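One chain of protein is taken out of this complex; the other chains stay put.
Presenting subunit A:
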Amino acid sequence: MASTPTSAPTVSAPADAPAVAPTASPVRFSADAPAGPSAAFPARPSTDASTASPAGAPVAGAPSAPIPAVLREAVAEASESSLTGPSVGRRLWRGSVRVAGSVGRRTVAVAALAAIWEILPRLEVVDPTFLTPLSGVLAAWWDLLLSGELLDHTQASLIRSLSGLALAIIVAIPLGLLIGWYRPVADLLNPVLELFRNTAALALLPVFVLILGLGETSKISIILYACAWPILLNTIAGVKGVDPLLIKSARSMGLPPIRLFQKVILPAAVPTIFTGIRMAGAYSILVLVAAEMVGAKAGLGYLINYAQFNFRVPDMYAGIITISVLGLLFNQFLVRLERRFSTWRTT
């Protein structure tokens, strides 16, 4: 199969259980974006996920991540050639060129973006008051870091995101298993699910605030709500998508339903569930920012919003950069975790 194991199969899930989650259109647009990089990962038949290097990683925005892998490749190539003898130097040279080329390819777009960001305001093609040159933003970021302000905001944001995501995992996976496995539960809940999953999560933010107040509860709740959908829908799809032959095979060995569930349904659904968790990870950051723009006293979303109100434009951009790097790292982490649990899913 040409498609990759990480995201493609579930995204193209059957019409009754689409995996693309139902949030406001801007959120949905950017939420789908993190799924992109992983979709481009080549399917690796490696049995040990930890050795799988992100060689095909097109995530040019994370220069820190690919480089070690690239170096590992170079070292591997060098040590490999040292066994074969005469052309060591040439091979080492060729290896370095190849590695340099691959680093170059991965960073060129980001470098270009950075350059444009720096140059356009300096040439006053765009108003530097509204778009601070990158160097200025980085300086502001450094100041925020030194003052400890950035850490406080990041911590507040992370706690909200992670609690929301964790609660979503705790709630949505068992519910999804139940809906996927028991036909009556599915029949009962499907109309409600259809209704809610087509309602943008952020459209409900005012309702959450109204009922739960402006504090942490409403923020974590909205993140929980947004994150629950991809996990729930993917869990349902995962359970429904188990190869019937595997179920038949296990049944023929006299496995009672509970064991069948534990030994066949659950392990077969794990990769699909993880795809849902990865998508939810992206949502947790995206919804977080919006939630923090309403009545928060800390958090990166608050920082961005507050900086804009007070015309601290460099700080605003520093906040934006922080949140995007945070999202990127989080997604990378989840992609790796997902791959670790899906090594067998390559056919």
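Definition applied: a residue touches a chain if its C-beta (ideal position, glycine included) is under 8 Å from a C-beta of that chain, and two chains touch if they have at least 3 such contacts; residues count from 1.
Just so we're on the same page, contacts and distances are computed from a predicted model.
Between the listed names "ABC transporter domain-containing protein", "Alpha-D-ribose 1-methylphosphonate 5-phosphate C-P lyase", "NitT/TauT family transport system ATP-binding protein" or "GSCFA family protein", the UniProt record for the complex's undisplayed chain reads "NitT/TauT family transport system ATP-binding protein". Interface note: of A:103, A:120, A:246 or A:293, the residue touching the hidden chain in the full complex is A:246. Contact with the chain not shown here comes from a single listed residue; of A:259, A:297 or A:340, that residue is A:259. Interface residues of subunit A with the unshown chain, by the touch rule above, are 45, 47, 243, 245-246, 248-255, 259, 263-264, 267-268, 270, 343-347.
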